[in-house]
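Data first, discussion second: the structure below is written as structure tokens.
Apart from one protein chain that is not included, each protein chain of the complex appears where it belongs.
Think of it as A and B in the order they're written, each chain with its own count starting at 1.
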Amino acid sequence: MARFRLLGRALACAGLAAAVGFGSARAAQAAWAPSKTVEFIVPAGTGGGADQMARVLQGIIQKHSLMSQALVVINKAGGAGAEGFLDVKGSARNPHKIIITLSNLFTTPLATGVPFKWEDMTPVAMLALDEFVLWVNAKAPYKTAKDFVDAAKAGAANEFKMGGTGSKQEDQIITAAIEQATGTKFTYIPYKGGGDVAAQLVGGHVTASVNNPIEAVAQWRAGELKPLCVFDGKRIPLTEKVTDTMSWGDIPTCKESGLDIEYLMLRGIFMGPGATPEQVAFYVDLFKRVRETPEWKDFMAKGAFNTTFMADTEYKTWLGKAAETHRALMEKAGFLAK
Amino acid sequence: MDALLSLVHGFGVLADPMNILYMFLGIFLGVLIGVLPGLGGANGVAILLPLTFSMSPVSGIIMLSSIYWGALFGGAITSILFNIPGEPWSVATTFDGYPMAQKGRAGEALATAFTGSFFGAFVATLLLTFLAPVIARFALQFGPAEFFAVYLLTFCSFVGMGRESPFKVIAAMMLGFALAAVGIDTVTGQLRMTFGSTELLRGFDFLVAVIGLFGVGEILLTMEEGLAFKGKSAKISPRVVLQVWKELPKYWLTAIRSAIVGCWMGITPGGATPASFMSYGLAKRFSRNGKRFGSGELEGVLAPETAAHAAGTSALLPMLTLGIPGSPTAAVLLGGLLIWGLQPGPLLFVEQRDFVWGLIASIYLSNVAGLIVVLSTVPFFAAILRIPFSIIAPVILVICAVGAYTVHNALMDISVMLVFGVIGYVFKKLSYPLAPLVLALVLGDMAESSFRQAMLLSQGNMSIFWANPLVGTIVTLALAMLFWPVLSAAMDRLRSPARSREAALPAK
Partner (left out) sequence: MAHQADRSEHTVSKRVMDLVVAGVFMALATLIMWDNWRIGARWEDDGPGAGYFPFRIGAIMFVVSAITFVLKLRDRTVEDGPFVERTQLRSVMQVLIPTVVFVISIGFLGIYVASAIFIAFFMAWLGKYPAAKIAPIAILVPLALFLMFEVWFLVPLPKGPLEAALGY
């Protein structure tokens, strides 16, 4: 029985059972709807943050039958995601292909010189923003970000080792921003994934990390790591206790602690160039309904995401600004491709 | 005895017939995924992850982990029958498994592989049951220097096999390293050897290369000798399993050594693929039959399969206790935990008792189930070899193409696979060994990035590789492994120069 249910769902997703008519409620709302399987490109490997989010979206859309056609996740991670972006850039007027972005939308072309930029694609919506938190080992003597910064300033150059994901991407950009703000030189060690970084920090191989909340929350709760500050303009609005004594909201912002740095990572959706407004509207509407589901809300809370949602011109303006910020930060840090 | 009680509790969770059903469904899908080259365990689990969304977490993980066990079992099947590794960790299985099949002993090879896998999984599960928290701390001691040492040890325990021209061995190995370096450099984010081509951005995937070198290359070689597979005369009898079981206890030492290597590599986390290579290398070196490895030794199938499955299973340990994945598949499962609303990490054992012990109990049960499923398919798979070549060859080539495509969803990879097929054919004819090339391709990237991470940590000071007893021991062991065969081979060669002409191909 369960097996039938499972296969049944798979069949429905592949569109063979489209006639079952799950999506009838939707028909009135959008003029355009996908007529075949929609490919959901992830410009990162399986198991990472973007991949996770894409598969949660896929799961939610399937479970609540938000789309009559199937959504399939495809990883195109080559060249720090360049492969995925180039694929979408080259898929003009193909409304059955969408892509989820992370910061590599901005960083990869700047760092590698691979020719694409966000304007090459059609922006659909911002789903959420990923927070960054400054973490240290729980045994470390620093109580606040200020202690940490003071110690870093007092120490020798390269004495502090910052673990992060990837090279010349968000983690290293934040590290460079900290360096610029404090005038100290950190040693940045690039690892493959956020989980590795957290484990390396627990093992004492690096001094600090700027892991996303979801990557380090387990170690925080186990008392192995402690958060010093969050790189956002305001505190995370979650007051439910995560550890015995603290909630996400109890973490001060870095600005409060005298480290004036803000950085949030885009989790947004794009389509290929030349998408019509009706097509964009369909996806905006789809993701709006995803946001209403309890699973999505739960996922957002678990990962302490910033749940800002944007579409249309608001989104485009944000993207334009973010692209400029990245260029400026990376130029200052000397990360631009020669 | 706390663990035992918890385990009993875990079996109680499993008693739900739904969970048993999911388990068998998972095993079945997993074997299928394992058989199809390209569609690996990690991809398979990731693909089916959204389907488990509406299940309870216990059912979800039981099904997904069963897929993983199925894939671990299934990877050996095509390695043995067609020299096409279904999964990266079954590359080492081809070295002796395929020659066995060619001699008509496919059934024995399959039975050995499955039994070895089961044994490895069983040892790893015992570890998971009784020693999880203790061992998890050990994994934390591994920084970049230690990782590099482990890769070095894998490499050193494997090289030096075969009697080809040393210049050709090195050339093939360097080709592997060079191919591994194509694409983005993880440490500096720079593009290397992509020459402005979009297609080269993703680099050369190990699996695509292996499907070509081994699978397609083998078909081309087979063609020279006419339209037939040599394994056609395979005897098929259910009794073959019992015969193998009678013979296997002889190799208890290899089995135990391989299981230990596997557990270690799964926890640290080096992964199943290096584990299988290291275990094969060690077995070759320390077994009395070592000299005959590569020509169809039972032990040469037992060693890599036991280690791979032990590593695959113990990779769950750091995932559950620390939230660090010990393998790509574990990384996807980790994502699954988060999707189901579970927080992996040290508190999981306390807060989610049902989940953890249900999972551990299911590993025992699903490996037994897996063993039964795959063993009962041995006659069926061995029978595939009886299908006439002109039917099976195009089907294999089609499956190779599908496999090469699914690794990265890239059309270009199918052509790359074909080119590797031609390279594999030419290399075999000219006695360039394929094993060092493949090992360099799989380890090159990881070894280089951990080396450079270590160098960043020490600011370019090599002494980091002897900085503490752990890393020092592994590096020293690796160097000993490297030089021992060189010396013994040199002495061998001095004694009987004629023997160097025999050129026993490891991968043939």
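Heads up, the rule we're going with is that contacts are C-beta pairs under 8 Å (C-beta built on N, C-alpha and C of every residue); 3 or more make two chains touch, one makes a residue touch a chain.
What you see is a predicted model, and the numbers here were worked out from it, not measured in a lab.
Asker: Looking at A:74, A:138, A:181 or A:323, which makes contact with the chain not pictured?
Answerer: Reading the full complex, the residue touching the unseen chain is A:74.
Asker: Which listed residue (B:65, B:157 or B:406) would be found touching the missing chain in the intact complex?
Answerer: Only one of B:65, B:157 or B:406 touches the chain omitted from view, namely B:406.
Asker: Hey, which of B:131, B:175 or B:372 is the one touching the hidden chain?
Answerer: B:175
Asker: On subunit A, where is the contact patch with the chain that was removed from view?
Answerer: Touch with the absent chain occurs at residues 7, 10-11, 13-16, 35-37, 39, 70, 72, 74, 158, 187.
Asker: Against the chain that's been left off, what residues of subunit B make contact? List them.
Answerer: 32, 36, 39, 43-44, 47-48, 165, 167-168, 170-171, 174-175, 177-178, 181, 185, 187-188, 190-193, 195, 216, 219-220, 223-224, 226-227, 388-391, 393-395, 397-399, 401-402, 405-406, 409, 411, 414-415, 418-419, 421-423, 425-426, 429-430, 432, 448, 451-452, 454-456, 459-460
The rule we apply is simple: only the chains that are shown with their structure count from here on.
Asker: What is the distance, in whole Å, between the centres of subunit A and subunit B, each centre taken as the mean of its C-alpha atoms?
Answerer: Each chain reduced to its C-alpha mean, subunit A and subunit B end up 31 Å apart.
Asker: Could you list, by residue number, the parts of subunit A that touch subunit B in their complex?
Answerer: 2-3, 6, 9-10, 45-48, 51-52, 55-56, 58-60, 62-63, 73-80, 82-83, 86, 111-114, 158, 161, 166-169, 187-193, 195-196, 198-200, 202-203, 205-206, 214, 217-219, 221-222, 224, 295, 298-299, 302-303, 335, 337
Asker: Where on subunit B is subunit A touching in the complex?
Answerer: So the residues of subunit B in touch with subunit A come to 18, 21-22, 25, 42-43, 46-47, 49-51, 53-54, 139-144, 183-191, 194, 198, 201-203, 318, 322-325, 328, 331-332, 334-335, 338-339, 341, 343-348, 408-410, 449, 453, 456-457, 459.
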